[in-house]
Structure formats: C-alpha cells, structure tokens
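Here it is: the structure, laid out below.
With one protein chain withheld, the remaining protein chains of the complex are depicted in position.
And then chain A:
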Amino acid sequence: MPENIIQTSGLNFRYSKKRPAIENLNLNVPKGSIYGFLGPNGAGKSTTMRLLTGIIPDDSNAISLFGKLINEQMPDMFSRIGALVESPALYLHLSGKDNLKYIARIKGISESRIDEILKIVELYDARNRKAKAYSLGMKQRLAIAMALLSEPELLLLDEPVNGLDPAGIVEIRMLLVKLNQEHGVSIFVSSHLLSEIEKMCTHIGIIAKGKLRFEGSMAQLSSQFSKCRVSLTLSDAAVWKDKLSGTYSEVEMISADKLSLLLPDKDSIPGFMQKLLSEGAKLYEVKIQDGLEEWFMELTSGKID
C-alpha cells in the first residue's frame, strides 16, 4: 500500500449548527501524486484547504500530513509545505522580490533562491515592481512562487489557475507537472473546473455539498464510464439515423447534419468510425460528448447520488 501524504479520516466541520460544511470526509492522497480536488463553488473545497493547513483548527485530530497528525507538527510542518490558500495572499505594497524575501526570511532560505524562482515563474524582469502594479496572472504566479520557494515536499494549492488566461493556465500546469515528475513533489490542487486540471492529475477527489463523491486514480475514474456518448457530423443525418438505430442504442438526431449515439466504450470509437467510412458515410467530425465533464456536471449538480 503506497504511503499517503495526506490522510483524513472521518473529518467533520461545521460553521453553524444547522448545516455541516464538511461531512465524514476521508481523503487519501498518495505520496508523489498530483491530486485534483474537484467540486463546484461552495462544495467545501476551501474549507477543506483551511482545515488541511490548520487555519481552521482540527479539533478532532482527523487530519494527518506526512503520516503524522497535523496538531502534533504545527507549525514546523510548514517548512515542508508550500501552501496557497485563498489566493493570492500577497503584500501589494512590496515588490515581487520583497514578497519572496519575506518568505525566505521566515523559512530560512538563502536569497539566491529568490532569483531562481523568479525566473521559473517568469517574473524576474518585474521583480522590482510593486505587486500592486502586477496583472492578475502575475500576482497568481508570484503567489505560486512564494509557495514553491522552499522546495516543499507537498504543495497545497487552492484554485491556483483561477483568473489566468489559457496560456497562463498551460504554463502553470506544465510547471506543476515538471515539479511533480522531476522533484517528486506531491501536489494537492483544488479547482471547480474539471477541464483545468483533468489533464495533469494522477488522482482525483470529487466533493459536493461537503461529501466526497469519488476518489481514485484517473484510470479508475475513466473506467467508470463503460459507455461513451459521441456526436457525429455527417451528411444525410436522417438516413444514417435509421441505418444505425438497429445496431446502436439511443441514436438521436440533433440537426440535419448531426447525430448522437451511445457506444459501449471509448475503445470502440476507432472501429465504429472505420465501419461508418467503409459504408460510405461522409463523416466530418466525431466528438466524445459524454465524457468525464458531463458526468462531473451531473454528479455535482446532484443528479447522481
């Protein structure tokens, strides 16, 4: 059994008496993983983040990091952790460099590391400008730089790509994957958009209304979808609808040149396409429609329990 770098067992938390914010949460984040913590807004992601970092005290001793209760290792554990909670926590009256200096002083890191990290997040040229004058993306990158400065074993990132442009998202994503692969950093990253993190995560946990709905590796998640809905763009859709209805289920006409139907699994897509083409279909596009995304939407909107 692989060692879990984050483990919660039966974690509960409530802000008010009526409604629990977190209910019986059991997180198992394996060491070396990139763990995507997914959930819509208000699902309890930030609350979980605050509990993991001890900002909200863990009264029931339900949280362990590095195999030890967090209450036993506060605040020393933070020398092994880079955390970005409710981003971006910055001192806007200071320059980017001074913000990093502040963290370096607290964590006892040599100042030479500052320039290094500034280059990594591509803020080196802007290092002497006040953080006030940074764009949202730059602020976000600075905050991440502050979390990364100490070369932590564990990164806790709350919505790290929130507000970034697509290029920025890709950059951060690449950076995180690199850190994970080259330095073995475990990463726990939360998001409300599956598409943002889907591509980099090795493991995923989905939370809705304070309860964990799914936890497992990406492979496990995908295998949950035995069936796969695809949409086809082709000529004479009406004709093909009749032809296909016999062999495939749930064939539906979307428009004059669009159909959707259900395949047994993803792996049957190439065979299905070959078959269509050999039968003379003028196929323009095949698109997986009912992927993780749709399931996620359904899950979190409460359609599935």
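Everything below uses one rule, namely that a residue touches a chain if its C-beta (ideal position, glycine included) is under 8 Å from a C-beta of that chain, and two chains touch if they have at least 3 such contacts; residues count from 1.
Throughout what follows, contacts and distances are computed from a predicted model.
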Identity of the absent chain, which is to be given by its UniProt protein name, from "ATP synthase subunit a", "Response regulator", "Redoxin family protein" or "Export associated protein": "Redoxin family protein"
Touching the absent chain when the full complex is considered, from A:Gly42, A:Pro57 or A:Gly184: A:Pro57
Chain not shown: contacting residue from A:Ile6, A:Leu90, A:Leu194 or A:Leu261: A:Leu90
Contact residue for the chain not shown (choose from A:Glu23, A:Asp98 or A:Glu151): A:Asp98
Where the missing chain touches chain A, by residue: 50, 53-57, 75-79, 81, 83, 85-86, 88-94, 98, 101-103, 105-108, 146, 156
